[in-house]
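Just below is one structure, and these are the notes that go with it.
One protein chain omitted, others in place.
The first chain written gets the first letter, and so on, giving A and B; residue counts start at 1 in each chain.
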Amino acid sequence: MAWLGLYNYWIVVFLMMAGLYIVIARENLIKKLVGLNVFQASVFILYITVGKVDGGTAPIIAEGIEVYSNPLPHVLILTAIVVGVATTALGLALVVRINEAYGTIEDDELEERERET
Amino acid sequence: MILPHLPALQVVVPLLAAPLCVVLRRTAVAYGLAFLASWAAFAISVLLLLQVLDSPGGVISYELGGWAPPWGIEYRIDPLNAYVMLIVAAIGAVVITYAGPSVAREIAEPQRYLFYTSYLLCLSGLLGVTVTGDAFNVFVFLEISSLSSYILISVGATPKALTAAYRYLIFGTIGATFYLIGVGLLYQMTGTLNMADLAQRVPPLAGNRTILVAFAFIAVGVGMKAALFPLHIWLPNAYAYAPSVVSAFLAATATKVAVYVLIRVYLTIFGAEFSIAGMGIGYVFMPFAIAAMFVGSAVAIFQPDVKRMLAYSSVAQIGYIVLGFGIATALGVTAGILHLFNHALMKGSMFLALGCVFYRTGAVTIESMHGLAGRMPWTTAAFVGGGLGIIGVPLTAGFISKWYLVTAALERGWWWLAALILLSSLLAIVYVWRVVEAAYFRPAPAGAPAGEAPFPMLVATWALVAANVYFGLDTRLSVGVAERAAAALMGGGP
Partner (left out) sequence: MNGSCLMAAALAIPLAGTVLILMSDRWPNLREAVTLATAASLFAVVVMLVPEVYGGGRPALRLWEIVPGLEIAFTLEPLGMMFACVSSGLWIVNSIYSFGYMRAKKEIHQTRFYACFAIAIAAAVGVAMSGNMLTLFICYEVLTLSTYPLVVHRGDEESIRSGRVYLGLLLGTSILFLLGAIVWTFTAAGTLDFTPGGILDGRLAGPAIGLMLFLYMYGIGKAALMPVHRWLPAAMVAPTPVSALLHAVAVVKAGVFTVLKVIVYLFGADFLRESGYADWLMYVAAASLLLASCIALTKDDLKARLAYSTVSQLAYVVLGAALLVPSGIIGGAMHIAMHAMGKITLFFCAGAIYVATGKTEVSQMDGIGRTMPVTLTAFLIGSLSVIGLPPFGGAWSKYFLTLASLETGHMVFLAALAISTLLNVAYLMPVVARGFFAGGPPGAGTGAGTAIREAPALCVVPLCVTALGCLALFFYADALYALLLPIAAGGKP
C-alpha cells in the first residue's frame, strides 16, 4: 500500500486530468475557464507537495527547530497564482466581450455564427 | 556605469515604460514613450550582443538584485539569446516606428494608450524570456508576454478577434502550465531552477522517470507556445484577426521566442548528449516539422484572406526552424537558429506590408488586392520582396536559410530530407504568386482606394525588406552568430 502514501500526487493527477477534461469537453466558455483553474490548481498542489520536508515546520527561524520545509516552492507558486488570477480575469473579460458581440458563450454556437459571417 | 547593468535594463526599460503609459494616458505621450523604450531596448540588445561576442567565454552573467546564483535569479546571456534578443528588439523597434498611423486607423482613441502599454509589456516579456537564466523566470516572462498578447489580439477589428484571443488564451495557458509542471518536476529532482546549475545536475540523472516525464511535459507545453504542428490551431485565427501591428510583431517574435525556449531547454538544460543521443529528440520533432512544412504551406494556398495565408505560412516556417533543430547536428542547429532570424525579417515585412494595404483599403483579401501594384506600388513591392525570401530566391535571407538547411540534411546523408525541404518550398511559390498575380495583373475594382500608406509605415516595412536583402548578401552577422550559438549548444552547454 506504499502508493497510498503518495496520495497527494494522486490528487494532483486527478485534478489535472479533470481540469483538462473540462477545458476540452465543455462548450461553455466560463466552464472552460473553471476547468483551466482546476488544472492550474493541480500544479500549485504539485509544487507545494514538492516543498514539503518530512517532519519540517514552516520556515521561520525559531529555537529548537532543526528541520524546515522548503519555502521556495511556496514563493514560486505565489507568483504562479498571480499569473493564474490574471489569466482568469482576462479570460472572463474576453467572455463578457464575446457575449456582447455574439449574444452567446457556447463554443459550438460561436463557431456557427463565425462561419455565417 | 550603466554598461554592467545592461541585461537588467533590457527588460526593465520597457517594463517601466508600460505603467508610465497608463499614468500619462495621452495617446501621443504613450506612443512617444513606447517609441523611446522600444528603440532603447534595441540599442541595449545591440550593445549586449557586442559584449557577448567580445567576452572571452562568450557568456555574460548578471546577478539580479545582487543575489548570487543559483539562489538568486541570474540573467545569463550567450550568443544564442543575445541573437534572439537582437531580433526581438529589432522587430519591436521597427514595428513601433510603423505603429503610429496604423494604430490610429485600427484602434479607438480611448484604448490607444492601453494598447501601447500592452505592447510594451509584451515586448518586455519576450525580452525577459530570452535574457533570463532561470527556468521558472522563463515561465513568468512567458506569461507576461502571453497575457499582453491576448489583449493585443482581442482589440482587432472584428468580433472574431475576441474568440481568437480567447482560444489562444486557453491554449497558451495550458501550454505554459505544462511547462510549469515540467520545471516543477525538474526542481523536485535537482533542487535548483538555475539553468546553468540544472545543466550540471540533470544529465547524471538521465533515465530517471521523473526527468523523462518533465522532458515530455516541456516538449508539449513549449510546442503549444511555438505553434508547432499539430499544436498550431490557435495561430491562424490569432494572427488573422489581430490588428496589423500586432500580427507583424507576434509573427516575427512570439513563436520565435518559444522555439528559443525549446532549444534552450533541450540543448542546455537536458544537454545535447542526453536529448539527442539519449532521447532522440531530433526524431521526435522531425516528423512534426516536416508535416508542418507541407500542411502549413498547402493550407496557405487555399486561403482567401491573405493575412490568414501568411499565418499558415508561419506554421510552415516554424516547421523549417524546428527541422533544423531536429536534424540535431551543429550545422542543423545553425540552420534552425539562422532561419529563426531570417524568417522574422521576411514574415515581419510581409505582415507590415499587409498592414499598409489594410490601412488604405480596409481589407486584406485577395480580391481587395486586385490591381494593388498600380495603387500602392511600394507596398506591393515590399510584399513581393518578403515573399521572394519565403520562397528562398537567391539574394534574400531566405535563400541562405534554405541553403544551410539543405546542407545540414545532406551532411547527415539524408537526401530524402533535402528533397522534402526543396519540394515544400515549391508550395511557397504558389501561395506567394497568387498574391503577385492579383496585385499586378488583375484590374483594380472601380473606385478602389489608391495612394501609398503614410511615410513611417512604408519606411518601417522597407527597413525589414532591406534587412532581408542585406542578410541574403552579407551573412557574417547572421550566420556567424548562429554558428557560435550552435557550437556552444552542441558542445555541451555554455
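One rule holds for everything that comes next: a residue touches a chain if its C-beta (ideal position, glycine included) is under 8 Å from a C-beta of that chain, and two chains touch if they have at least 3 such contacts.
For clarity, every value in this text was computed on a predicted model and none was experimentally measured.
Student: Which shown chains does the chain we cannot see touch?
Tutor: The chain that is not shown touches these displayed chains: B.
Student: Hey, which of B:177, B:425 or B:468 is the one touching the hidden chain?
Tutor: Once the missing chain is taken into account, the touching residue is B:425.
Student: Looking at the full complex, which residue from B:232, B:402 or B:484 touches the chain that isn't shown here?
Tutor: Result: among the candidates, B:402 touches the missing chain.
Student: Of B:63, B:273, B:305 or B:411, which residue touches the hidden chain?
Tutor: B:411
Student: Kindly note down the residues of chain B that lie in touch with the hidden chain.
Tutor: On the side of chain B, residues 388, 391-395, 400, 402-404, 406-407, 410-411, 415, 418-419, 422-423, 425-426, 429, 433, 437, 440-441, 473-476, 479 touch the unshown chain.
Following the convention adopted for this analysis, only the chains that are shown with their structure count from here on.
Student: Using Cα averages as centroids, what's the distance between chain A and chain B in whole Å?
Tutor: Averaging C-alpha atoms per chain gives centres 28 Å apart.
Student: What residues of chain B sit close enough to touch chain A in their complex?
Tutor: Per the touch definition, chain B meets chain A at residues 136, 139-140, 143, 147, 150-151, 154, 158-160, 162-163, 165-166, 169-170, 173-174, 176-177, 180-181, 184, 187-188, 193.
Student: Considering the complex alone, what residue numbers of chain A touch chain B?
Tutor: It is residues 16, 20, 23, 29, 32, 36, 39-40, 43, 46-47, 50, 73, 76, 79-80, 83, 86-87, 90-91, 94-95, 97-98, 101-102, 110, 114, 117 of chain A that touch chain B.
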